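Here's the structure, in structure tokens; my notes come after.
Note that this complex is displayed minus one protein chain, with the remaining chains in position.
Now for chain A:
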Amino acid sequence: MPASTGWGRPEDLVENLSSMDTTARLKALRDVKNQIIGNKTKKLSYIKLGAVPRVVEILASDAEIPLLVQSAAAVGSFACGNEAGVKAVLDSGVLPHLLKMLSFGDNKQVVEACARTLKMIFQSSLAPRSEMLVGQRMELLLNLLNSSNENVAEVAAHVLARCCESVEHQQAIVDAGGMQRLVTLLSGTIRRREAALDGLAALVKNNPQLSLQLAAMEQGRPLALIIKFVKDKIPRTRFLACMCLANISRSCPFCYPQEWDIRTSMLAVIVKLLEEPGQVGEESPIVLADIVANNEELQRAAYKFDAIVKLSALLQRESLPTKQLEGILMALAELCSRLEESRRQLLDQDPGKNAQAAIISALSHPSESVRVASCTCIKSLSRSVKNLRTTLSDERLVFPLFKLLDDPSPVVQVAALSAVSNVVLDFTPHKSVFFQCGGVSQLIQLSRSMDPMLRLNAVWALRNLLYLADMAVKEKVISELTVSTLTSLIHDPEEMVQEQALAFVRNLVYGSVDSVQQVFAEESAILIAVERQLCIACRPEVCTQGVYVLSNIAAGNELHKEAVMSFVAPVSQEGRNPSPILRFLQDMSNPQLRVAAVWCVMNLSYPDSPGAVTRVARLRESGIEQQLQKMVDDPCLDVKDRVKTALEQFTGLANV
């Protein structure tokens, strides 16, 4: 045993934690604490030896200050950055003792040690949130906000903030008077107000009602104070004020006057904070993402503030903290979601600087949220034909992205699917790279998922994959997907899935006669499914895709035209029935649907085909010409022009 350390055998140390001799207990406690600080292996081995309950026992039953301070600190060390440690300290029932010490402890050292430990525990997702927000515990926490010790007040606000996991949690805190108490803290010392901003930001996050409540509180006085803090001289105060206001704006836009101007001024502040060291710099990107979310003008303003250049430089730094990496990717995703100039700026960089490589490598990051963020970023960047034709048509991107379709987390799978939907639009007809990596089979698997989001996004990707695809691609996809899966997708319970499935069929039958022929496989099952869906669907977007399927089929050969005719101008034993597509021609809510229906009629009455005269006669009997005549002054110019041509075709063929 090396004498120099002065430490006994671990087993003896643990034994000594329960020694009757106070000095021995204190020495053992110090030794254990010193050994485990920053040493994960030691932590785990002491947890195994059962040290934690003994340490907690000291906190629970001893009265001597040094013992209490050391035991609280040791608990904190066990819990710090180590989920197994957090679990061990929670299992040993430390929480009530910590809270008791915080409330009734009269020694500053003890109280502060307990506060630090509580904060450590609540940095973990294992910390019990709901349990903190009931009865006495909630009251105790709220009382701690008023503690004369600002460390304690800060920890109380921190714990409250970490407890805001759901709307119910937020509401429980507000109902117990938490918002009011936090607002009072805003006027306190720097640390108190920062704690208050942190807590308030968590209270209003994704909560429109509480956002509105905070904005309207006391004639807007607290809000005005928060707005003032955006320009504070302390970076962390500026950051927290921005975060709080960004959360309000995101959950309840325009809920106070001048919100727009405030958001713009926050933007300038937060872009500067991106380069701050420490927590402020780490968390600023996600706040930036919140500020510009769904707002093109603010995204443009951020571009002018050089946000893309700064974020891109940060992205290429070595070993970024996970939270910062996620935030940077989400901010870039928002900034590039609509503006082509932002996308170009991120992708067109000097050689040596390569944001794209950093985004791609984030696809394989161990953190789920980073993987989601990098997929979202690629989705934004790929909303551009030009990027898809140049920088993004790259195997280095396609392979790792498609790998994520197999991710264990459905959230990652959905995010990956959205990016894949865009990336498969590589505008080459053969799309070979997607088959090479097995991605197409994976998409087909996901289109059969029970999860509607996965199904929707998978069908969407397949629809885009078939856009202007060559015959070989279409055949491969349909043979693997199968006719029966496709017909169930056309009749999917989700309307959005129906729409994508019909758009898929539309692309399938686009072009050559061979393409059209595919809907006649297995006794025309696909065509029958499309027609049935057209008879029952209400959503114009669903109907529009379905009508384009018919229209594309009607552009094929005589047999194809006849197949569509039997739906469009049905013959029954009583004679002619009104055409089902009259309903679409008459739909004044949606010009796209009307124009699709007119195209279908035009293809059926296309003059240079042998059966055109007969078909026109049948269409006329089904009331279609009469309907077209009512549409010659259609408010939509496109419909009006097409109707004119269609009627010319009718007249031309009548005179044959």
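Rule of thumb we're sticking to: a residue touches a chain if its C-beta (ideal position, glycine included) is under 8 Å from a C-beta of that chain, and two chains touch if they have at least 3 such contacts; residues count from 1.
As a working rule, contacts and distances are computed from a predicted model.
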Taking the list "UDENN domain-containing protein", "Glucose-induced degradation protein 4 homolog", "Elongator complex protein 5" or "HPS4 biogenesis of lysosomal organelles complex 3 subunit 2", the UniProt entry for the undisplayed chain gives the protein name "Glucose-induced degradation protein 4 homolog"
Can you say which of A:Lys48, A:Lys231 or A:Arg389 touches the chain missing from this structure? A:Arg389
In the full complex, which of A:Trp260, A:Phe399, A:Phe435 or A:Tyr606 touches the chain missing from this view? A:Tyr606
Using the touch definition up top, pick the residue from A:Phe402, A:Tyr510 or A:Phe584 that touches the left-out chain. A:Tyr510
Considering the complete complex, identify which of A:Ser124, A:Asn207 or A:Ser418 is in touch with the unshown chain. A:Ser418
Listed residues A:Met20, A:Ala63, A:Cys538 or A:Leu637, member touching the removed chain: A:Leu637
Residues belonging to chain A that touch the chain removed from view: 340, 379, 382-386, 389-390, 417-419, 421-422, 425, 427, 457, 460-461, 463-464, 467-468, 503, 506-507, 510-513, 516, 545, 548, 551-552, 554-557, 561, 591-592, 595-596, 599, 602-603, 606, 608-609, 636-638, 641-642, 644-645
